[in-house]
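With one protein chain withheld, the remaining protein chains of the complex are depicted in position.
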Amino acid sequence: MIFRKDDIIVNTISRILIPFIQLYALYVIMHGHYSPGGGFQGGVILGASMVLLLLTRGYDEAKYKFPEQIATLFSSVGVLIYAGIGLLCLFVLGNFLDYGKLAALLNVTPSHARSLGILGVEIGVGFAVMSVMYSIFLDISTGGVLPEDEEE
Amino acid sequence: MILPFDLIIQIFVVICAVAAITVKDLLSAVMILGAYSFFMCLMWAQMGAVDVAFTEASVSAGIGTILCIAAIMKTTRRTKD
Amino acid sequence: MMEQAPVLVVVIPLMCALLSPLVGWIKKEYCYPWAMLTLAASTVCAVITLNTVIHNGVIHYYLGSWLPPWGIEYVVDHLNAMMLVLISGTALLVAVYSKKSVEQELPDKVVYFYTVFLLQVTGFLGIVITGDVFNLYVFLEIASLAGYALIAIGEEGAPLASFRYVVLGTVGACFYLLAIGYLYVVTGSLNMADLAKLLPALYGSKVILVAFAFFLVGIALKMALFPLHIWLPDAYTKAPSTASALLAPLMTKVAIYVMLRIMFTVFQPSFSIEILPVTKILLWVGIIAIFSGAIMALAQVDFKRMLCYIIVAEVGYMVGGVGVANAVAIKGTILHILNDVVMTVGLFTVAGIITYKMKHHNLTDFKAMFKKMPFTMAAFVIVALSIIGVPPLCGFFSKWYLIQGAAMAGNWVFVVALLFSSLVNIILFFRIFEVGYEFHSSADAHGHGHEEAVVIEEAPLSMLIPTMMIALFIILIGLYNQPILINIIQFAVPKL
Amino acid sequence: MLEFIVSKYNFWIYIILMMIGFYAMIAKRNLVKKIIGMNIFQTAIILFFISTAYKTGGATLPILLDPHGHGHGAAESAVAVSQYINPLPHVLMLTAIVVMVATLGVALAIVIMIYRKYGTLNEDEIIKAMK
Amino acid sequence: MRFISFIVTVLTGALLIYGTVDMPNWGDPNSPASKHVSPRYITKTEIETATPNMVTSVLADYRGYDTLGETTVIFTAGMSCILLLRRRKKKKAR
Partner (left out) sequence: MEVTLLIQAADESFRLLEKARGQAVDLLNTAVKLTSDTRSVEERKLQTFLSSGQDAKSGFQNFIATFVMLFAFWALLSGKFDLFHLSLGFICTFVISYLSHDLLFANVRVGDIRVIIQRFIIYMPWLMYQIITANVHVAYLALSPKMPIDPQVMRFKTKLESDISWVTLANSITLTPGTITMDIHEGEFVVHALSQKVADDLDTGEMEDRVAHVFMEADHIYIQDVLDVARIFGEMRRAA
């Protein structure tokens, strides 16, 4: 399923659409405060754009942009951002995930610090969800044997 | 009070659910499941749960269907029930 | 940092599970010490928490500093704290034990195995510590997903067993979620303490009744109570030995913990005892589970499968103990949770050692084992005697309290069931001992006349030490059961 | 009676869907069909939760219409509870949807493992092949 | 088998319908679900978290720990899929 097919229409359209989809996904992540959306939805859209890239350009090209090792790394890093923000609150003598205590570090009001904490958390969720969706799709569509391994 | 719009969507949801489990081709079943998810998401948007509807549209109707199709491509479309 | 210990118990395994793939990239061999280190740290935190609870009473920890019912809170009382120490300690022992077994059974999946292993422990700890019904669901799903994966990588036939577990486990989790929904509709709260405050006024409502029924069915699916146990034997027999040593003792006991929590904390004890005949049903289900588990165990030729049916019977003990519903029986139940975790983990580690040495786990593989592996078999004998219920070992005491409680309530059938199960256990284990002493094998047929030379090939130390430790714990818990009862379990028993 | 049925009509829909999904999960022999049933089952429960969040009488989406009341003490107290839909079930269901897709992924991975070994997705045939 | 599953399904449905009888009506603004916990989220979200979207503020702040669990669920799923399926072929030693 992840080998490049020379369907010119699908290829070109997806080539043009992918940057916009990705930007839209980032918009959804960043504007979760004001409109529907947030880290999870944006992450899924971002992951879907990566899957689109994989489906249209094939794994040989997609691996230049998003190799599977990076996907595994990012899925760790995403949750680490989340849990790390939570742990950071422990070091400023708050409870776990108490973003209000970060106000002293960020030099803003507590409510604003909570808002920023939410933003950071959403970014972490977005990272994790994107890379996990991509890696699950890669595993399921190849059955776990990546094309580069098969050549041996 | 039941709005006609609601009623239509609900009927479609039930039809899609029944069709998804009765149809004898897995690829069709998965595509119908995608349609089911989409109707479900319309229903939730109608109820004011825009966030959930958004998530459902991107997850179930999007990634979920893609994953199912990938798995079916990797396995088989045939089914006896 | 002392007051942060409750959250660190969960967050340390979580963070380290996230870092585990990165550690594995540096060098594959680092994952094993990493997991060990993590679980040791988590155990230390759990012990600190238990100590605090014993000295200062119940701990409330507000995540994000939001007061309940708006935020999520951790409530650590004596039962929680005991479960925390139990889970993290067991996981530590299993992690120490896992090295050789994982290297042999899953040589190219070591890194991700330990990641999922740590996530599994995180899930269990999260279920046990939380004071919020929905948070419990989330961690239940973490534990379940990790469990599905750990089972599915086992030997031949494991994927199908795991798939059945996926289907039934999802049904269970969804029933649990539905029950939360029903409670939420009529109370508007998700916090356990808050629910306990709001619910008594609504006990007449049909919604509450249905919610309670769905709670019980969902949790029964997870704990493999008798008619719903069909997924368990296949799953735990075919899982890799490390995974079954982690899952088999903990998954069912965590589910029983959740049942206790729901029945006696979220709902008043009087609800399930007086208003609904739930405890009577549970008592009879427990009795049937004990009988069927014991009888099915007799019919097995596979050692691990036999152990699985013993688990089904043991679940029957605990559910029946809840069903008897007096203070003594529930004291016995909670003590039995503790004992059963230790005993089951002992049995499965022995099964793992047999699998490691013989590549199978049939009863016939025990042939001449007493000579080949004297230390392992000594530990095995201690565990087996404890399961049977021989006095100085821990299994005796919990059974004693259960029988005492049942006798006080006049439930003689339950007493008979417990005694019957002990009898069956005697048969089961002495059959294995008999096989283990059989030195005269086919050598006689050839007329050689001399005994077959049996070389001592003891299990590797990394497997042997945890097994011996478990045997030691069984003796220690048996000897010091009074301090445990007085300091911890006495406070965990609900006021009936 | 009719009023009773009409006033809770969303609940009936969810019960029907849940029964369909549940039946597919336990009665169908094809593994992917079971997964589809699982999906329907979980979606039905989500529908139930969303239904509990709804408020009639002009309640709107759970997003504050005028977010510039920042800093004015009087402005916030004007936020009427009945004006907005209850956000809590939505949050819970976001989590449930995530759990749903995670379960789906793991289940499909297991299905692929099974197919790789036995070459079929029918449970009866797999059991026959195992013996 | 099919018949038994049908019976079980119908029993479950009947139990659910039985429970629905006592429920508050659909969309009742005065149901306990709308009165007990959620008003604080609606009225205080702007003051306490400076986030107009209540779903986001509840998701990531009031009940942020659930969301950490949710993200961990996703992570678990990803790791499980890799654990179950990925079979790296050994590269030849060069």
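As written, the chain order gives the labels A, B, C, D and E, with residue 1 at the start of each chain.
Just so we're on the same page, a contact is a pair of C-beta atoms (placed from the backbone, for glycine too) under 8 Å apart; a residue touches a chain by one contact, two chains touch by 3 or more.
For clarity, every value in this text was computed on a predicted model and none was experimentally measured.
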item	value
Chains on display which the left-out chain touches in the complete complex	A
Absent-chain interface as seen on chain A, which is shown	8-9, 11-13, 15-16, 18-20, 22-24, 26-27, 30-31, 34, 61, 64-65
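Just so it is clear, only the chains that are shown with their structure count from here on.
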item	value
Contact distance in steps, from chain C to chain E	1
Shared chain contacts [chain A and chain D, defined touch]	B, C, E
Pair exhibiting more inter-chain C-beta contacts, A-E or C-D	A-E
Residues of chain A whose C-beta touches two or more other chains	34-36, 38, 40, 72, 76, 79, 83, 86, 96-97, 99, 136, 139-140, 143-144
Multi-partner residues of chain D (at least 2 other chains)	9, 16, 22-23, 26, 51-54, 59, 61-63, 67, 88-90, 92, 94-95, 98-99, 101-103, 105-106, 108-113
Chain D residues touching chain C - in the complex, by the definition given at the top	22, 25-26, 31, 34, 38, 41-42, 45, 48-49, 52, 88-89, 92, 95-96, 99, 102-103, 106-107, 109-111, 113-114, 117, 123, 126-127, 130
Chain E to chain D touching residues, read off their complex	1-2, 5-6, 8-10, 12-13, 16-17, 20, 23, 25-29, 31, 33-34, 37-39, 41-47, 50, 52-55, 58-59, 63, 66-67, 69-70, 73-74, 76-78, 80-81, 84-85
Residue ranges of chain E touching chain C (in the complex, touch as defined)	15-16, 18-24, 31-38, 40-41, 61-66, 68-70, 72-73, 75-77, 79-80, 82-84, 86-88
